[in-house]
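Shown here: the complex without one of its protein chains, the others still in place.
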Amino acid sequence: MLKFITDEKNQRFIVPLVSVFLGFIAGAIIMMITGINPIEGYRALIKGVVGNPRRFGEWIVASTPLILSGLAIAFGLRTGVFNIGVEGQLIAGSFAAAAVGILIELPRFIHLPMVMLAAAIAGALWGLIPGFLKAKFKVHEVVVGIMLNYTALHLVNYAIKILPGSTNTKTVDIFESANLSSKFLSSITKHSRLHWGFIIAFLGALIFWYIIERTTFGYELRSVGFNPHASEYAGMKVERNIVYSMMISGAFAGLAGAMISVGTFNYARVIGGFEGYGLDGIAVALLGNNGGLGILISGFLFGALKAGSSAMALAKVPKEIAEIIMAFIVLFAAMNYGIKRLILYLRKEEK
Amino acid sequence: MEYIIEMLNIRKEFPGIVANDNITLQVKPGEIHALLGENGAGKSTLMSVLFGLYKPEAGEIRVRGKRVNITDPNVANALGIGMVHQHFKLVHNFTVTENIILGQEPTERGRINIKKAAKDIKKLSETYGLEVDPYAIIEDITVGMQQRVEILKMLYRNAEILIFDEPTAALTPQEIAELMEIMRRLVEEGKSIILITHKLKEIKEVADRCTIIRRGKYIDTVDVATTSEEKLASLMVGREVSFKVEKDKAKPRENVLRISDLVVRDSRGLKAVDGLNLEINAGEILGIAGVDGNGQTELLEAISGLRKVEEGKIELLGKDITNMHVRNRTETGIGHIPQDRHKHGLVLDFKLSENLILQTYYKEPYSKNGLLNDAAINEKAQELIDEFDVRSGQGINTMTRAMSGGNQQKAIIAREVDRSPALLIAGQPTRGLDVGAIEFIHKKLIEERDKGRAVLLVSLELDEIMNVSDRIAVIFEGKIVGIVEAEKATERQLGLMMAGSTHDKEEGDM
Amino acid sequence: PEKEEPKAPEQEEPKATEEEKQEEPKKEATEDFKVGFVTDTGGIDDRSFNQGTWEGIVKYAEEKGWTEGTEYQYIQSNEEADYIPNLSAFGDDNYNLVIAAGFLFEKAMKEVPPQYPNTNFAIIDAIVEQPNVASVTFAEEQGSFLVGVAAAKTTKTKKVGFVGGMDFPLIRHFHAGFAAGVHSVDPSIEIVDQYAGAFDNPGTGQQIASTMYEQGVDVIYHAAGGTGNGVINEAKNRVSNGENVWVIGVDKNQYADGIYDKENNKSVVLTSMMKRVDVAAYNIIEAAQKGEFPGGKVTALTLADDGVGIPKENPNLSDDIIKTINEYKEKIVKGEITVPNNMEDLKAFEENLK
Partner (left out) sequence: MDFMQFISIIIPLMLTSAAPIISSSIGGLFSERSGVFNIGLEGLMMVGAFTAATVTVLVESSLGPISPWIGMLAGIITGGLFSVIHAYVSINLRADQVISGTAINLLGAGLTIYLCEIIFNQQRTVAFMNGIKKDDIPVLSDIPLLGNLLFKKVHITSYMIILIAILVWYIVYKTPFGLRLRAVGEHPGAADSMGINVYKMRYIGVILSGMFAGLGGGIMVLTQDIQYTYATIHGTGFIALAALIFGKWHPLGVVGAGIFFGFSQALGIIAYQIPFLAELPQEFFWAFPYVLTVIALVAFSGKSVGPRAAGKPYEKGER
């Protein structure tokens, strides 16, 4: 066991695992300090995630957008842009999916792909702005991203209201043919909202891995991300690739948005402020080591914390504990050098 | 006091490697003591130990006969030890003065007294003949001037023992000569100098004694005056080396590159290349000699497509490539060993195999239908590292960042040469490399010539230009001021041309 | 109304109106009756309807000697996406009654109850037609009318303000009722209105309030949750600079939030438009336990049954003003005045005033 942990080859996933473990320990300590029994707290969490089939379904529902927003952040990080604008792209995608789901009715097998495409395109277009400004005017993508998040929030709130049939708070329901929901999935999970979106999240992770690792295009994007000068020297179109990176990242974010509007809710809502999927995506991407598989796993982990936090609250643990545990996991993941040193130390002891 | 510095039986390990293994170095006061060794021999490490950047595992250090414990650069400073690092440690957007006073700022009621500092520095620079503008920003001044700033940093701290780590690697011949002069003056003023270099000629020129290390081990300490260059070289590498670049006479054929009336602006918008004309033929090496900053960089960038051409025309194999995209030029037949291998030559965070296809990744067989073909890529990479003797920890899977400079350069050359481009551009291909690596690279350039390629070589090292080229074009202020047959060229003649006198005038002078 | 915010010390005791008559003996045969409450993202101390509802539940539970966690319980929603799973969680645990407050639950209340036919559900602020769902609404416009009267009688500048949180139909109830009340007293009073776009942005609330006060408004009615905190804050600022300005609170008695001089218990809050969600919650539980659960029905709480109104104590209102308010209240209760609850009806109403 110790050998397995200290083996150099396994560090890539041992470090995140150790982070997760330490994160939960830290959460337990905080609970204890504040007079809460952590065992009760975690029992409630587990029950809240897999206590019954419905909760299991809701866990997956909660994880789906997190995975996709994690992929969005990671795609940027892998290709040299920090797409902090995921939140806004997600809002844009969420709206576009709903709009296409409301304005037209088509057979499901055409409609649903169209809805997803619309979400991806909307996210990509909203990502194009910071990408283009960075490439063309050297404007920092982080500032533009933050600004466009707010812009998306307000403009989408407006756009929702002018869709036919909308009230001031939400749109009408999306046509059956455009939503991801499934009687079958819902019934096997005892009426959870489980929808087909998780397939899209899995596909997303696969496509992410494929583009980044397997394609020539991905090679170019990574090259530009690591070293734009060398990429220019090698004949790549650096500026265009920056724009592509942001757009693909935005497309993932847009899909994450679709999961919320045409998956979880079946309509688009006016929201008063950010729901934080973009920032959660940073945590998911970072814990997942910016890799497709890693993000899937960390997305489900953070999804569990989110889905289970209400159940913890029922057990009288302030629900913020979930956020605190998330924070610690991310913090420990950031400390990977420290964790590696710890492992190195273990290895020495072993000898 | 016989020795001002004694490093006795120093041992320094890095994970997996013993960089210094029982090394002893004894420096006499008032001497220039050379430290000679191949790339990676452990010279910089030894000096970092002396300067307090590394803590040795074993051994002792004595300064002026007293045993000392140099825990950090402050201690070294206090002992009067100063170091000019191999890679300058200058803050690019600070002024000369700010860089020099950093850490020992003269203040007046809590505020830096920059005027006083600048005046002190001006005075100091006059004393030692190190001309600098105290208010110039580092990124705006030449490498030679940056080096003077580095030296002034030491002098400002009253260093007695000065360490120069490969100070000439980036200097022009004139600057090197100046530096040698400065070192002599410093010694006259009572300073002691440790000089690290690969260049035997420089050692012969200024050093009194020389300590040689090889692969982390102490080899010998010799008197320079009584030791030949050949002897030094063989001590350093452990075998005989030849200095002569073996080559047959060039057999130039058809024209490959033709540049007419080229005008290119530099990053500040000034005309760096200004009405330049040049032709290169297949089967010859054309060397461009010149003092740094006379438009060499801009010329290479214009030819390779990294910089916009303002006016004029560049033709490759008869095709106008003046406004062509980099990719198309590469495909038309340009190979380019860039001057700055870290900035342009490599993606340091890629694996070696990935860097070896940087120019061809999109072509079959490396890419099929938009997908990378790992098998083909790895096969090619393996073939190249075998052929070019690229050494690294994990072969083709090594992260390029973790490779030594010499091997990184070999990888670039492997990649560029392998495509058999009609024109091979080589920008300072041997900068900072040791004799072994230099020998290898020169051989490769000549091989390419013999295969019928046109080779354009830019180097700040006159020796290299004279040894490798067939024809030498001298660049001055963005123009070619003369072209001479390498065989007939003399250093003096080239030096004069580099300083701006034209061919004719120079003939007259003679 | 809506989401969020304020906090603050002692609030008035939630009063269940009619119930006082029938004090029931403690620990009476409850045979396993369980009540669950799902909050929106504001939580049970939002100083608004979540808190009010919970207080009603707690009051009932205390009278019965129930313990939290066994007989009654709440879950807080992290985000809107949690509403359905949280309602379902109580359904799964076979709760007898599940309550949620806020019109944002409308959709979830349509979807969840059919899956739990043995559980009764109650929604406050929205109408859901399901056999096992009871809906409770409030005539916010009526209460707002009364504070409009208070504002009109108080303003010296003939300019009053309305700050809404988000522009939702529900908030328009407050808006329209307030305007109707103001203009019923004096049609020449100018009403400046603005929506903040959020229920949780005190900074914006403060800026809007500042802009309004600067233009001569001297009474602002806010229906903006936490954003209203900024309005109150701005008023405190101005009062301590010697200006004479007021805020009208919402949902609960916000007097305490506006205190700027504790010694003399002086507050910038003129009065508040209270919405007795506590009463609604209390009554629903009682009915459900008695087997009289109004499933499929809508209970509309109005001025008549004190579902909305102003606090009992109004230190900042003169007896004269309170008298006028009570006169209007009478008229509304009797049906002599029909208070508009949207902008169109308001227009018609104001036409009539001329």
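Per-chain residue numbering starts at 1, and chain names A, B and C are given in the order in which the chains are listed.
Operating definition for what follows: a contact is a pair of C-beta atoms (placed from the backbone, for glycine too) under 8 Å apart; a residue touches a chain by one contact, two chains touch by 3 or more.
Because the structure is predicted, anything quoted here is derived from the model rather than measured.
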Displayed chains contacted by the hidden chain, counting the whole assembly: A, B, C
Absent-chain contact - pick from A:Ala205, A:Ala258, A:Val330 or A:Ile343: A:Val330
Which residue of A:Ile146, A:Leu163, A:Ile207 or A:Leu293 touches the chain not shown here: A:Ile146
Which of C:Thr53, C:Ser88, C:Ser184 or C:Gln206 contacts the chain that the document leaves out: C:Gln206
For subunit C, the residues touching the chain missing from this view: 4-9, 43-46, 167, 192, 194-195, 197, 200-204, 206-208, 210-211, 214-215, 226, 229-230, 232-233, 236-238, 240-241, 256-257, 259-260, 262
For subunit B, residues in touch with the removed chain: 48, 51, 53-54, 72-74, 77, 83, 85-87, 89-94, 98-99, 101-105, 107, 110-112, 153
Residues from subunit A at the interface with the omitted partner, ascending: 30, 34, 82, 84, 129, 133, 137-140, 142-144, 146-148, 150-151, 153-155, 157-158, 273-274, 279, 282-283, 286, 318, 320-324, 326-328, 330-331, 333-338
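By our rule, only the chains that are shown with their structure count from here on.
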Chain at the geometric heart of the assembly (C-alpha centres): A
Chain located farthest away, centre of subunit C as origin (C-alpha): B
Rounded Å distance between subunit B and subunit C, as computed from the means of their C-alpha atoms: 76
Residues of subunit C touching subunit A in the complex: 3, 69, 73, 75-82, 84-86, 88-89, 92, 103-104, 107, 115, 165-169, 197-201
Subunit A to subunit C touching residues, read off their complex: 52, 54-55, 58, 61-62, 154, 157, 167-170, 190-193, 260, 264-265, 267, 269-273, 275, 306-307, 309-311, 313-314, 316, 319
Subunit A-touching residues of subunit B, taken from the complex the two chains share: 304-306, 325-330, 336, 338, 343-350, 354, 358-359, 361-362, 367, 370-372
